[in-house]
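I'd like to ask you about the structure that follows.
One protein chain omitted, others in place.
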Amino acid sequence: MQLHLSTWQEVETYLKRSTGIILPIGSTEQHGPNGLIGTDAICPEVVAKGLGEAADAMVAPTISVGIAQHHLGFSGSMCLRPSTLIAVMRDSVISLAKHGFDRFFFLNGHGGNIATIHAAFAEIYSDISLEAWDSKRPIRLTSRNWWDGKGVRELGKKLYGDDEGDHATCSEVSLTQYAYPESIKNVNFESRAPAYSGIYDADDYRRRYPDGRIGSLPSLSTPEHGRQFYETAVENLTVVYNDFLKEDR
Amino acid sequence: MQLHLSTWQEVETYLKRSTGIILPIGSTEQHGPNGLIGTDAICPEVVAKGLGEAADAMVAPTISVGIAQHHLGFSGSMCLRPSTLIAVMRDSVISLAKHGFDRFFFLNGHGGNIATIHAAFAEIYSDISLEAWDSKRPIRLTSRNWWDGKGVRELGKKLYGDDEGDHATCSEVSLTQYAYPESIKNVNFESRAPAYSGIYDADDYRRRYPDGRIGSLPSLSTPEHGRQFYETAVENLTVVYNDFLKEDR
Amino acid sequence: MQLHLSTWQEVETYLKRSTGIILPIGSTEQHGPNGLIGTDAICPEVVAKGLGEAADAMVAPTISVGIAQHHLGFSGSMCLRPSTLIAVMRDSVISLAKHGFDRFFFLNGHGGNIATIHAAFAEIYSDISLEAWDSKRPIRLTSRNWWDGKGVRELGKKLYGDDEGDHATCSEVSLTQYAYPESIKNVNFESRAPAYSGIYDADDYRRRYPDGRIGSLPSLSTPEHGRQFYETAVENLTVVYNDFLKEDR
Amino acid sequence: MQLHLSTWQEVETYLKRSTGIILPIGSTEQHGPNGLIGTDAICPEVVAKGLGEAADAMVAPTISVGIAQHHLGFSGSMCLRPSTLIAVMRDSVISLAKHGFDRFFFLNGHGGNIATIHAAFAEIYSDISLEAWDSKRPIRLTSRNWWDGKGVRELGKKLYGDDEGDHATCSEVSLTQYAYPESIKNVNFESRAPAYSGIYDADDYRRRYPDGRIGSLPSLSTPEHGRQFYETAVENLTVVYNDFLKEDR
Amino acid sequence: MQLHLSTWQEVETYLKRSTGIILPIGSTEQHGPNGLIGTDAICPEVVAKGLGEAADAMVAPTISVGIAQHHLGFSGSMCLRPSTLIAVMRDSVISLAKHGFDRFFFLNGHGGNIATIHAAFAEIYSDISLEAWDSKRPIRLTSRNWWDGKGVRELGKKLYGDDEGDHATCSEVSLTQYAYPESIKNVNFESRAPAYSGIYDADDYRRRYPDGRIGSLPSLSTPEHGRQFYETAVENLTVVYNDFLKEDR
Partner (left out) sequence: MQLHLSTWQEVETYLKRSTGIILPIGSTEQHGPNGLIGTDAICPEVVAKGLGEAADAMVAPTISVGIAQHHLGFSGSMCLRPSTLIAVMRDSVISLAKHGFDRFFFLNGHGGNIATIHAAFAEIYSDISLEAWDSKRPIRLTSRNWWDGKGVRELGKKLYGDDEGDHATCSEVSLTQYAYPESIKNVNFESRAPAYSGIYDADDYRRRYPDGRIGSLPSLSTPEHGRQFYETAVENLTVVYNDFLKEDR
């Protein structure tokens, strides 16, 4: 179930059988010459939708903009400050908890978000601890990247070998091609992008990785590969999500 | 053009012909027994997409959660605090301005957001004034509701008369039915919802408007009506948007 | 009763008969060549005092500085950021609520404050909802502009026609002349100020409206007119305020 | 000159001869059985007005609500959090600095504000240092209490001896009686209030000082005494203020 | 007892006999040619350790960086904004209060911190008052400077007369020499530093006091003097601390 396509009565009914919710969280940032700026939001959104169907789970609207200061050297990249994203996550969790949701599963699409997601969890737990704020059951917060499900990395390795890369990866480009086939960009790449050598800030990033990619050769991406990534991710995250719900403490 | 479906080079090219951008902003909140919780995000998102095509304008990802404390009495409603939404809008504008965007057109789908959108504009202008922050050209911020385009209200009046209402209106339910025909909910309504009599907080709202609607009878909504609202809104907002870009001071 | 001229025992006694309080809120910003910089604080302060007497209502000290970034192009204009004013209003409401006040009637003198006042209401209600903060009765927040009382606009139209204008209006200048006759400024105006054509930021404002006025010819203002505005506003706001107190939900 | 009773052109003219400004800052809190809740705002406001006339100095609107958590045990007391007052002072200073003001003289009426005023100064200087924010001349911030002028404490000692006290003092009650003779409260006091023995929070304050006074017997206060305090304070603060302006570094 | 050298079971045992805790708070800022940058953190840390032993009191880790914008003109000085230090103190107090600590004794080493420490106390009490936050017994917050203990100033006067000074004082330099004899710096001073003449910001400070000292001649400092300061401070603060614990309201 997708929250934005449900009515409040449907949510009320859902809450009688489950208090879990999946929150896709991404980023809006350059993904090289043939990667969509929305890649990191599209991937968890698409996988979350599939996971919601497979696990009969509620899916919240995607948080589309994330921590991407280091991509500001490329046109169109947007970013939130970490303190802003923490506030967004806190308000989202607390308002959903008013209705009885207490198992929050953030499905992330952007490596750069991971630190701030965990900082936000600590901030929310601190609010609960320090302000004596109550919910019916204890709030439980967890996060997974869409590529964390067993088999996804293996598939990338099998399909692309070392050309998979670290940013604007072949796998994520494939997944967006599967999701938005009408937006596939035809671009010639001369070669694999420079390998990962660290990142400081936006200027440093642009200097190290001139066209935005890190270590990838996403001309190898295809929508059919995307379908395989989608199915593998959904299948395995369904297990992870259900395990999360089972923890009853 | 949709930012999330573009590459950074496409954005770079776009910026040579225009520095305008449309930012849909909505809310995730109950819309009565047959209205989708995402109604106020879906409507501006759909209209913004059409407007982007009609006006050759860039469209940013939708800000999906807004100011909706007063809907927290109904399951599934989410809200940001105004101070959080101000931070989100500020970071979004400032990061886009780094690339040269300087005409920001927020397309809003939720009456409850209007005050905070204008507060955010004042906050951003204050940052610029008080911190001597620069951009190539002065930043210009404006907002319109999707129903502000000439002809939309008239169409609602013609189709529904007094049954249009003030929340979970027939027109917005129609527009979401046009956008998501597979999510149309079949609900029987005994009568038009209670007329608007003020709103304080969430408890007060639920007491005044027991099923969430205000003054509307959205069993009258149809996808075909939605198409008419869509086309009318896009046509007229195109004029408004182009006028905004023309202001050269 | 004015809070600042009362003792705490007098307030304690007042609270036994009413839990309402009027909070004047204004701005400190240019009002053209013959308008006082304090106009938008003086007007609600003076009307609130009269309303307090007419309705036996407590009147809090005036919040004198407001949202006025767009006036910073003119010497002497002061402003708060919206986030600062939200904090001021929140602390004021919450500290008064400790004593049992629960009907807060903000009487506003500045159009530019309206958005932030409503954003502050949403922030305060969110604090209450999300932090489970309690008061004896639910907190109710409302606001009116001093010129909202029935008859005030009509009086302006009758006295000045189209010369009333939109900033540094004839009516508000008259009201300050009634309140501070010793501070009347004698200024010759060649003509009515340029009509309203939009406002972005401070630089834009100064360019559009070179002497600060918008659409007005306040050489028409007189203290006697001010007296009429005062009496009309107080009479009609008394009805509005008493209706607000009557809502018992 | 009072800023709120001036026009922007008058301020522009003033700035050619001086860049100094006096900002009265007070509190809205109980002052015992015959002291006005506004005492700590009224006193600096009245003295600032006189000082403005004596020194040809601009006087800003009074910041009426201050740091008074410890008075919340008595009806009608209001408070700001220190973080809120710091933001108010920062925005006020920075917006006035846009016009060329650079000598800020806060005239304080409340002992409880002193710490936060100095914290705000450090915050503003940190903003300047750390954000490389510029003004034509360096910003200089200072503060004095209205009773700091030479001779004021001596006068209190002479008139009241040990009955002057530490809160709801005879001198401040006299000064408000001089300023608002129509608001003099007739109250019988059995005796001098308990001497100062420390203050923690609001509950502790009320327990130690049951009627709100500390160490004072303000039945001794008279409007004529108030006039003497006023004149002494103004005379001596004029010297202090002029010395402040002379520091040219 | 030092918190950082204890186990949680030892703290649990301690809490059965006392709920008091000493929190050293200092600054990291220049102290002239022979004073250590850590002087203002070292002094309260060392005295707190002695006081902890003498009074059987728990000692928290030192807050080492404080309010020192005015020292940024000298290499190595660090500072927090007051709003940051307030947050640090609030989180520290609130997290310790979860365990039952309710008597917080801040032992300060830096005059520039005093205002912000008291602002933080007001902020914490406001949180308690305004958010209805509970602890077993009321929280009590107090602070003392390490030199406040009876006898310390007298000792400085006796040893150094007018050469004691106001910053990089002979007494504090002696105390750090006692604490860190291996870090004694041999520096020749031509003369006593310029006397205190006020401080605005960092640039102003450096201009007034070119080598960082104010009014002192710390070539007079010796480790043996440091020992005397240490013993005097500990002896007298033990009385102060025990009196603080005795206040049972």
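In order of appearance the chains are A, B, C, D and E, and numbering begins at 1 in each one.
The definition used in the following text is that contacts are C-beta pairs under 8 Å (C-beta built on N, C-alpha and C of every residue); 3 or more make two chains touch, one makes a residue touch a chain.
The model shown is predicted, which means the values in this text are computed figures rather than measured ones.
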Check your understanding: Looking at the whole complex, which visible chains does the left-out chain touch?
Key -> A, B, D, E
Revision key, fill the gap. From E:I22, E:A41 or E:L175, the answer for touching the chain not displayed is E:A41
Exercise for review: Check each of A:H99, A:R140 or A:H167 against the chain that is not shown and name the one that touches it.
Suggested key: A:R140
Check your understanding: Since one chain has been left out of the picture, which residues of chain A touch it in the full complex?
Key -> 67, 69-70, 72, 79, 81-83, 86, 112, 114-120, 122-123, 125-130, 138-141, 198, 200-204, 207-208, 247, 249
Review point. Mind pulling the chain D residues that touch the left-out chain?
Key: 126, 129-132
Point to revise | Residues from chain B at the interface with the omitted partner, ascending | key: 91, 94-95, 98, 131, 133-134
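FYI, only the chains that are shown with their structure count from here on.
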Point to revise | Shortest path length from chain C to chain E (each step joins two touching chains) | key: 1
Exercise for review: Answer with same or different: of all residue numbers used at the interface between chain B and chain C, are over half used by both copies?
Suggested key: same
Review point. What's the chain with its C-alpha centre farthest out from chain E?
Key: B
Point to revise | Whole-Å gap between the CA centroids of chain A and chain C | key: 46
**Study point:** CA centroid of chain C to CA centroid of chain D, Å
**Key:** 24
Point to revise | Per-residue overlap in chain D, given as positions that touch at least 2 other chains | key: 72, 79, 81, 83, 91, 95, 98
